[in-house]
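Presented below is the structure to which this report refers.
Shown here: the complex without one of its protein chains, the others still in place.
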Amino acid sequence: MPIDPALLAETDRLRAAPRPTLRAVSEGMEAHLYRPIPVLDHGFVRVVDYMGDDAAIVQAARVSYGAGTRTARDDAGLIRYLMRHWHSTPFEMCEIKLHVKLPVFVARQWIRHRTASVNEMSARYSILDREFYVPAPEHLAAQSAVNAQGRGAALAGDEAARVLDWLKADAARAFDHYEAMLATEGQQGLARELARTVLPMSTYTQWYWKTDLHNLFHFLRLRADAHAQYEIRVYAEAIAAVVADWVPAAWGAFRDYRLGGVSLSAQGVAVLKRRLAGEVVTQEESGMSKGEWREFCEVWG
Amino acid sequence: MPIDPALLAETDRLRAAPRPTLRAVSEGMEAHLYRPIPVLDHGFVRVVDYMGDDAAIVQAARVSYGAGTRTARDDAGLIRYLMRHWHSTPFEMCEIKLHVKLPVFVARQWIRHRTASVNEMSARYSILDREFYVPAPEHLAAQSAVNAQGRGAALAGDEAARVLDWLKADAARAFDHYEAMLATEGQQGLARELARTVLPMSTYTQWYWKTDLHNLFHFLRLRADAHAQYEIRVYAEAIAAVVADWVPAAWGAFRDYRLGGVSLSAQGVAVLKRRLAGEVVTQEESGMSKGEWREFCEVWG
Amino acid sequence: MPIDPALLAETDRLRAAPRPTLRAVSEGMEAHLYRPIPVLDHGFVRVVDYMGDDAAIVQAARVSYGAGTRTARDDAGLIRYLMRHWHSTPFEMCEIKLHVKLPVFVARQWIRHRTASVNEMSARYSILDREFYVPAPEHLAAQSAVNAQGRGAALAGDEAARVLDWLKADAARAFDHYEAMLATEGQQGLARELARTVLPMSTYTQWYWKTDLHNLFHFLRLRADAHAQYEIRVYAEAIAAVVADWVPAAWGAFRDYRLGGVSLSAQGVAVLKRRLAGEVVTQEESGMSKGEWREFCEVWG
Partner (left out) sequence: MPIDPALLAETDRLRAAPRPTLRAVSEGMEAHLYRPIPVLDHGFVRVVDYMGDDAAIVQAARVSYGAGTRTARDDAGLIRYLMRHWHSTPFEMCEIKLHVKLPVFVARQWIRHRTASVNEMSARYSILDREFYVPAPEHLAAQSAVNAQGRGAALAGDEAARVLDWLKADAARAFDHYEAMLATEGQQGLARELARTVLPMSTYTQWYWKTDLHNLFHFLRLRADAHAQYEIRVYAEAIAAVVADWVPAAWGAFRDYRLGGVSLSAQGVAVLKRRLAGEVVTQEESGMSKGEWREFCEVWG
């Protein structure tokens, strides 16, 4: 689905006029500013503002360590140290503001992350556009048989066709009725705040969402994860690619310590140490429950 | 709509077994514990836990004022002083936990209040009940002609009948398809996290919501207000009645200083002082915009 | 006390190299960037970064109101409307980061504002400079006779001399001992984290402090107020002057609605209405306590 030409024109206009600033500038982020990154069938993410860069993290950390420390340890090394030891406040010194278009059911997961500022378009005040999410055929997944909140393979054949038809037809009908209820020709017209209740959760909404880098990392850790629902994960992945360009050192530390890292319980540490010493350890001897053992073996064999 | 008998039985069970505690106890709140208060056509609010009472507010404030102050000023007077001077932390010392059943579009307004803890039932994990909100005829309001996010009079006649029919029929059909898509007889069955996207915003959900008294007052101030949407206001009013029983002194101060109070701008103060001195002041002389003047005159004539 | 020449040189260096950006730029704020504003005898405030401007507030608010609203109401009018109606999230879209040098007893008041990011220099890690606050003679105030947490007139004569002498001599001696305990020549040297405990609350510390405009306004409302301790109020006033240059429309609304505004209780509204109708109302008839009445009369006579 192409991005709205009016938004692209607005993007061009906003990108045409650089202005001088004395603030920290991230070249990687300047390249992204205002440009909508398409997500799902009608959605997008675009950066509308940012504050700080890798150096801002180091600067804040070094105040907290006082004078005389700007010696050996290079910036990336310090950033890795901060990430490793859960020193979160220096990462809060960077800020990002996004404009996001997303389905309501995705917005409902997203907003669970409370440490952020949000301004969402109001369906009490405005009339919503006729746009709703319909999964692409390859994402029309069956319920997972093993994971109550997971997906299996894509539906196929008649079942896929039937499901797609319902998803589209019900949403289209709801939008028809939404418009018909709002209309004021020959009738009063229902209040917007009530008419919207007929619309499906697949309806698109928009918001400005602003958060700091520490909280953004927390969001990405949970939502760029393989267990996150596909429809929010693609937003998280789009944002992650932007962050890698914005603060490359912080991103590298986050990738190595959080995304690619593993948390071990005391029992897990003990089992690994015994294995390293050549012992064979069974679940019964591990001190772990069956579920813990299964998750442990998924990583360590 | 009657409350689910299973919930009422659970309520009776939970209320049958008082236990001794050394903590502060609010008799007014004990009377409410676990009892569902019906709201809208299928919703409810019930208190599932609380912490503190009026005395806890005073106790916290007096620590912050140190020893030697427990003299003249009585507790209610101190609470009024705290409210008047925006001393918010003592009110944070009281906590409430609610179990709420509410339509999704109400939940989306409610969750904008970020300083709270929430656990919502997950439609990725569970299958939702066939329950959706349909306004009672007297609440099927027309769009306000003067306020973009307001309501006018109730719809009538054919228009009302048509709207009610659409609201009910579209939701019923969406639930039919939801169930048909989830079914696994003779087909794979769509993932729950996708099937739910067909459901309307009027669908009911449930959550546990916990916040402190300061943040609850902020919620009530905005949501028990005449400008709030009716469907969230009735929840706020139900909670307000509970709070009045829980912490009567704090409630009285909140009612007098926030709900019933008025904030004046510097210009508003100046105009009132001139009026008190017998002057007649026009909008042009007031330093207020037309909008500010109109709102000012709604209160002061 | 002159600002450290090294800091001034660093300021000049940072201000010498503007770079192009596509972000919103506030000319008023660019003029302040990095420049230390002297506060008290050794302290300062300097802006080290910012995000957003008046237009960013409007932009966020208009998303929340949807398309089609950028018509009549001008930006300043919309910002005043938002302030008047306690719509706080659009103001959260602007962010400021300050570098502050301040006495510890001021830092302890300041940090009570929790919705901010802070990196403070660590006296566990670093050795503190020999700098402590001593009030100027005109600020060496007596305890207020009427307000337990207020000040009276400045001390004079022998008493002033004696107090100044103690404040200086005790701090100087504590710093002497601090350095002597840390020294490692001919002895082990006490741990920094213990040695610092001998230093007085007047000792200066430094931090990076970052917050959004909504929370900054809350800070300014409480700390630029006449009831705030003088030593934190001067920091708040220095910041307020910066904010007026950064977001002039938002500042104007804040000044008119919060700093210069008045909150009336329900009883206060009722009394004013009766007075406007020509009635004379006594405290006994007002429904207010003596304290409420006194505060009411301070404003309204």
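Quick notes on this one:
In order of appearance the chains are A, B and C, and numbering begins at 1 in each one.
Everything that follows uses one rule, which is that contacts are C-beta pairs under 8 Å (C-beta built on N, C-alpha and C of every residue); 3 or more make two chains touch, one makes a residue touch a chain.
Values in this document were obtained by computation on a predicted structure and should not be read as measured data.
Just so you know, the chain we are not showing touches A, B, C across the whole complex. Across the entire complex, the residue among B:E95, B:E131 or B:E295 in touch with the chain not shown is B:E95.
The hidden chain makes contact, of the residues A:N147, A:T184 or A:S265, with A:S265. As for the chain not pictured, it touches chain B at residues 14-15, 17-25, 30, 33-34, 48-52, 56, 59-61, 63-69, 89-90, 92-93, 95, 97, 99, 117-123, 125-127, 206-208, 210, 212. Residues of chain A that touch the chain left out of view are 65, 77, 80-81, 84, 86, 89, 112, 222, 255-257, 259-269, 272-273, 275-276, 289, 291-292, 295, 299-301. Touch with the hidden chain on the side of chain C covers residues 103-105, 107-108, 111-112, 114-115, 118, 122, 124-125, 133, 135, 140-144, 148-153, 155, 159, 163, 166-167, 170-171, 173-174, 177, 180-182, 184, 187-194, 196-203, 229.
In the analysis below, only the chains that are shown with their structure count from here on.
If touching chains are joined by edges, the resulting network of the protein chains shown connects every chain directly with every other. Averaging C-alpha coordinates per chain places the centre of chain A 35 Å away from that of chain C.
The distance from the centre of chain B to the centre of chain C, with each centre set as the mean of the Cα atoms, comes to 33 Å. Spacing of chain A relative to chain B, judged by their CA centroids, is 29 angstrom.
Within chain B, contacts with two or more other chains are made by residues 112, 148.
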